[in-house]
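Structure, as structure tokens:
Every protein chain but one is kept in place in this view of the complex.
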Amino acid sequence: MGAGRRTDEQVKKAVEQAMSTLHHAPSGTNNGQTTAGGVRGNGRTYWRSLDEMAETGEFRDFLHREFPEHASELLDGSRRHFLKIMGASVALAGAATLPGCRRPDHKILTYNEQPEDVTIGKPLYYATAVRLASGNVEGVLAETFEGRPTKLEGNPLHPATRGKSSNQAQASILSLYDPDRDPAVWKNDHDLDVWGKKDVAGFADGHMASFDNTRGAGLAFLVEKSSSPSRMAMVTRLGRRWPDAKWYSYDSGQNENAIEGTLVAFGNEYSQHVSLEQARVILSIGSDFLGGEDNSLAMNRGYAAGRYVAGSRRGHEAGGSSMSRLYVAESEMTITGGQADHRVRVKPSQLQAFAVHVARAVLREIEDVQGVGAVSGAVARATTLAALDEQHAKIADAVAAELVANRGAGAVLVGASMPAAVHAIMHAVNAALGNIGPVFKYTAIPSHVSASSTKAITLLAGRIERGDVSTLVTIGCNPCYDAPADLGFAEKYASVGHTLYLGDLNETAAASKHRVSRSHDLESWGDVRSSDGMYTVIQPMIAPLYDTLSDIELLGMLSGDGVADGYEIVRQTFGPFANVKGAVMEKAWRRTLHDGIGYGSASKTLTPGVQWSRVGAAVENIKPIGGDLEAVFIACPKVGDGRFANNGWLQELPHPVTKIAWDAPALISPATADRLGITRDRHPKAAQYNHAQIIDVTIDGAKARVAVWVQPGLADDTIVLTMGYGRTVCGRIGTGVGMSVNAVRSSGGMRVAGASVARAKGESPYLIANTQDHWAMEGRGAVREIDLPAWQKFGDEDLTHNHDVQMDPYDRSRNLNFAGRLGTESHTPANESVYQKEHQNDHAYTELDENGDPKRDANGNVLAAKNKYGKRIQQWGMSIDLTKCTGCGGCTLACQAENNIPVIGKMEVAKGREMHWIRVDRYYVSTTEDDAYGVEPADDPNPEMVVEPIACMHCETAPCEVVCPVNATTHSKRGTNDMAYNRCIGTRYCSNNCPYKVRRFNYFDYGTKSFTGGYGQLAEGLSDAPEPSNMNLIPPRFREARPEVEWMQRNPHVTVRSRGVMEKCTYCIQRVNLASVETKLHDLDHVADGYFQTACQQSCPTDAIVFGDIYDNDAHNGAGSLVKQARNDGRSYALLSFQNTRPRTTFMIRLRNPNEQLVDDRRREGWKDPFHHGHGGGHGDHGGGHDAGGGDGHDEHANGRIMSLPVLMNSGAMV
Amino acid sequence: MSEQSVQQQEPYGLMGEYSDVTSVYRAAEQFRDAGYTMWDVGCPFPIHNLDEAMGLKQSKVAWIMGTGAAVGVALALFMQMWTAGGGTLDIGWLSGYRVNVASKPLLAWEQFLPVTFELGVLISSFGAIFGMLMINRLPMWYHPLMKKERYLRVGDDKFFISIEAKDPKFNDAKTRQLLESTGAAHVEVVEA
Partner (left out) sequence: MTTLEPDQATALGLTGPGSAPADTIDGSMVNDPAVRPPLVLGDRDFHSVTETICGWIENKTPKWWPLAFMSSAGVAGIGTVMILYLIITGVGVWGLQNPVSWGWAIVNFVWWVGIGHAGTLISAILCLFKQQWRTSINRFAEAMTIFAVICAGMFPGIHVGRVWMAWMLFPIPNSNYIWPNFRSPLLWDVFAVGTYFTVSLLFWYMGMIPDIATLRDRAMLRRKQSVTFGPVWVPHPLPGFIKNMTFTIPANQIASWVYGVLALGWRFSFRHWNNYEKAYILLAGVCTPLVLSVHSVVSFDFAVSNVPGWHTTIFPPYFVAGAIFSGFAMVLTLLIPARSLYPGMKDFVTAKTIENMCKIITLTGSMVGFAYIMEFFIAWYGANEIESQTFMMRAFGPYWWAYWIMFTCNVLTPQVFWFRWCRTNIAFIFMISILVNIGMWFERFVIVTTLSSDFLPGSWGYFSPTFVDVMTFVGSLGIFLSLFLLFCRFLPMLAISEVKNVLPQAHAHLHGEEH
């Protein structure tokens, strides 16, 4: 490093500056706009000298070198030299987080601590909220390091989120640090004239003022939906100034049918709130309530609670089971469908018929509710009914019977693709069953949220066409991309004289005459109400990174009455909203900021009465859909309606069902593919890469060219079209990803439409990045399932002394529990370590007595090993309950945010190099009755889906460790399998030897080099070059470094891995360590159960993941820690336990709760003896089925159903 | 000093050329029987049983090699046990971190066998090759015999017997006679 060009004096000065800023806590100034004025200068100028210093090569080297050359001098060098290096480090710490020191200007409060308690390296949590599509919001806690938000987690106090957060909310932090938000990028890359604050002020004073003469005629506002009271106040202000100005709120993914359904059923627009934990029978009519529809967090929570009570079998006592039963009828395959006990797979028109059939069957039975008769008559007459076939009608009758049997404890949910009438009839059904009240509650929706987007955009288009709009101010939404195709909105938009756009870089921004870049929710003031009315103040975590405005600031400036500072606007709204003034208001304000919720602000819940006659009329008018295929439009569960298209995390997150990242091809069922002549060969080009065919979808004469993917479990004659892709102006990540379906989405068929499909001629197959290409479990019992009756019967069996079960043929113990009896370990000899007794595997983790056996306490619990101070070494472990896990992928994202996992791009994912530390495996299970053996799921008309999150299992006898030649991965005393990145040379042997394949390798410099997704160059002519360039193939020396702003998201507690290094789940060791330190500081003996959570555990909406000390015997009044309880449960099993890897992560068997009347005899027989093996014979029979044709039948473990599928496929499709 | 320089003046010895294996073999037997000690046979390949004809003892290479094997095995075992930091070889920080690898014992000796074997082979091979060179006092890039143009055909098809002048039995005339009587052609004096 040498003396360099910098004198000690300069370094010292830099250090002082760094320190002074660190003391500059968020309390900061409290005088409005003074410092915020020079936004771009703020912070930047302050740090100028350090910035320059950081740019010098020597400091860069110090930061980036893996082993700093002079590191040893820290020990033996001169004091002066030491100071120099330390100075440089501190300076760089500042430099790396450079804009991170941009404190917000107004006083914000930490969630649980006073700002003056800021400790470097210790995160602070602030409560705020994140706005999502359609006016939805989530209350979140933002984790900040020295003023730099790094991660979003749900706010535990918020009643809707209860500490959980959706994928989009979690990922929205990445959008804050999106370099494409920088107005300078817009200017340079897209040749756009982007306005800053001053320009807007000039526009407001000049052009906007001219509307004062016309009372605002000719002025129109098109805004995205928002529940913000402040924005409502701005609207009022604008309305006062320009009474004739028009106001439209628009959101292309809005669930209008549901709102209209409440209007039909109840005569008013309501938001529906479901207490699913109260429901014993749940019927979903195309509703993906677990997978990202409105309020899905509450739905997940309620569903999991009702599905499963307590942590063990106690909740499912024989006879008195409280486990709810889920019926799903749907056209797509969703994660809700994957959870179903019985799933009906029908196209949308039949789905309507199914709903009506259920309604008829239910209402027929209800005699004690007034007004029902009117509806049941209408229902019986409904023409839709004819569409339903007999087989489905049978199931519908069974569902209805069960709903009737569980009056007041049932829930019928309807999805967005169903017309309002179906929503209405199901409200009526719920009302008739008495479910409204115990299960369903309703709250009023603000009219600007509920108003129909389709109508609004149609009206606006009409006005523009008539020339009634001379100035259009658009906020947030992107109509030039996603407005209904029949409106021709983009051309109309271009014809407007003055268009001012506030928002992210997108198609509409590019088409606007004036653009303003928008502040992120984490850097601006605002307020929101969640769908239950709960009020939250959005407080900035950081001063705006760029010269940007928030929506209320823009509207405030345009309204021209002086108050244009977001903070002031929110304060002004807060007082009247909370009905407080003066000192009380100050107190309430602080409280609201602190807790992230406004106490008492939740809307009153209502149980409105059904207007029976209107419902009847609506049902009779349900229209057929028609068309060769029925197209269903769904918003992507990842990028939504396209608003998150530039978010790398969401793009790279595999779709929970298709496991496709970086795309959302159209989906069709295998049978339909065969009918249309679309090949099911996924590898037409190269076996390593999946490819999809290109088709033309025609709806009402409009045509869209999309890739098509064959997806088992889909309804036949249905094509699922996912919105949000094919963005042409988006940013370095999102531009050009996927194909747009908006061209065939018209105002007449925003959700469902009749379509026809033809193979596009001459198009080469389209690359699909699919993270899981094999969908059969091959009978390996990775996911174990059992039907509830069998569990109720056998779950309590005491197997400890059952010699036949516990001993293998060689008379060695194999410690089987209920779950173990269902798996491979029940019929293979116990696999034991060669190191017997004295080197028993427990030796490192448990206290041993003189015989070498683990010591036990009075209750027979094994005691953990003690450290040299006589304190128990906590032994960490995890349990994942597969009954609760829905496969949403929230854990994957949380882990990505927490552990600095890089985004690697489509080509790398397609190659199979995804970096996610948690993957969610998804398997299809064949349910075919007549030919149970050797059915490929793709050929199975009705496969079920199971999911299983897989991360590092932290095996006690980790196979990865023994093969590492350099001791880079070893075991800690706490039982975690640790990676020393510095030590790793990248032989990748550990990955080969990992039976779970959870290790991830940095094949390239993913972490440090700038990444653009590789699509940027394809903004035009998307289908011409369907495979993006893989920029990783350029040597890193010739690539740009990652923009500094992207580094700001990084968790400083987690190393950013370099090229050539293996990585994997660490059990969030940084959180474990932080908790250990905290407990030590408080002089506590050990980290109490639940004191902290791993990132995945924290985010899991159904609490399927439990983490803790597996030898904590005393927690919870002697019951032991939650994870210990889970591990002791009969449902617990270790994946591939016959390998004797002794994983610390265990799984709990998935329970299904089928209706006895809907299962076949074979399955019912299985309940009597679930451990019965399919072959019946001895183990020698196992190879019997191995003929070249495949179809080897292995054990059907769970409940007599086939879990095994052939290894060998005729085509390459099963590679 | 002067003595040495005088000795330097003396020739290295005598050298006689033979043209076939049998004659050189017979000659060697005679030189052996005559009691010469500091003499040698030059031949393009190792003639079978010539060691007996010359009365040579067993080579010591085997001993060196055996020692090498023992050293290699000991070194390997020590290195592995020490670096694994196990058992009695735990000598504080010198033995490194006592890392828990897959919950195996620190001294998992079974897994130390391959390296032990390989190191044993390596060092014993060094012993054989370098031991051989050492006993032969090689490399030696200068030797009086090599200056004789005739001797340069020893690697081709000629056989030589050379007797050093330092040999106590060496007598210029008698030795020359013995050479000639055993059928040597071109008996020459080899200059030092």
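Labels for the chains are A and B, by order of writing; each one numbers its residues from 1.
Please note the rule applied: a contact is a pair of C-beta atoms (placed from the backbone, for glycine too) under 8 Å apart; a residue touches a chain by one contact, two chains touch by 3 or more.
Computed from a prediction, not measured in an experiment: that's the story for all the values here.
Visitor: Of the chains that are displayed, which are in contact with the missing one across the whole complex?
Guide: In the entire complex, chains touched by the missing one are A, B.
Visitor: Considering the complete complex, identify which of B:34, B:121 or B:189 is in touch with the unshown chain.
Guide: B:121
Visitor: Given that one chain is not shown, which residue among A:322, A:728 or A:828 touches it?
Guide: Spelled out, the listed residue whose C-beta touches the missing chain is A:828.
Visitor: Which of these touches the unseen chain: A:777, A:862 or A:1106?
Guide: Per the contact definition at the top, the residue touching the missing chain is A:777.
Visitor: Touching residues of subunit B against the unshown chain: what are they?
Guide: Touch with the absent chain occurs at residues 20-22, 25-26, 40-51, 54, 56, 58-62, 65, 69, 79-80, 83-84, 93, 96-97, 99, 101-102, 104, 108, 111-112, 114-115, 117-119, 121-122, 124-126, 128-129, 131-133, 135-136, 138-143, 145-146, 149, 151-157.
Visitor: What residue numbers in subunit A mark contact with the hidden partner chain?
Guide: Subunit A touches the missing chain through residues 72, 683, 686-688, 772-780, 782, 824, 828, 908, 911-914, 919, 921-923, 948, 950, 959, 961-967, 980, 983-989, 991-993, 995-997, 999-1005, 1032-1037, 1058-1062, 1135-1136, 1139, 1179-1180, 1182-1183, 1186, 1188, 1190, 1192, 1194, 1207-1208, 1212, 1215.
FYI, only the chains that are shown with their structure count from here on.
Visitor: In their shared complex, at which residues does subunit A touch subunit B?
Guide: Residues 833-835, 839, 841, 843-844, 955-959, 961-962, 964, 967, 970-973, 1142 of subunit A touch subunit B in their complex.
Visitor: In their complex, what parts of subunit B are in touch with subunit A?
Guide: Residues 99-105, 108, 110-111 of subunit B touch subunit A in their complex.
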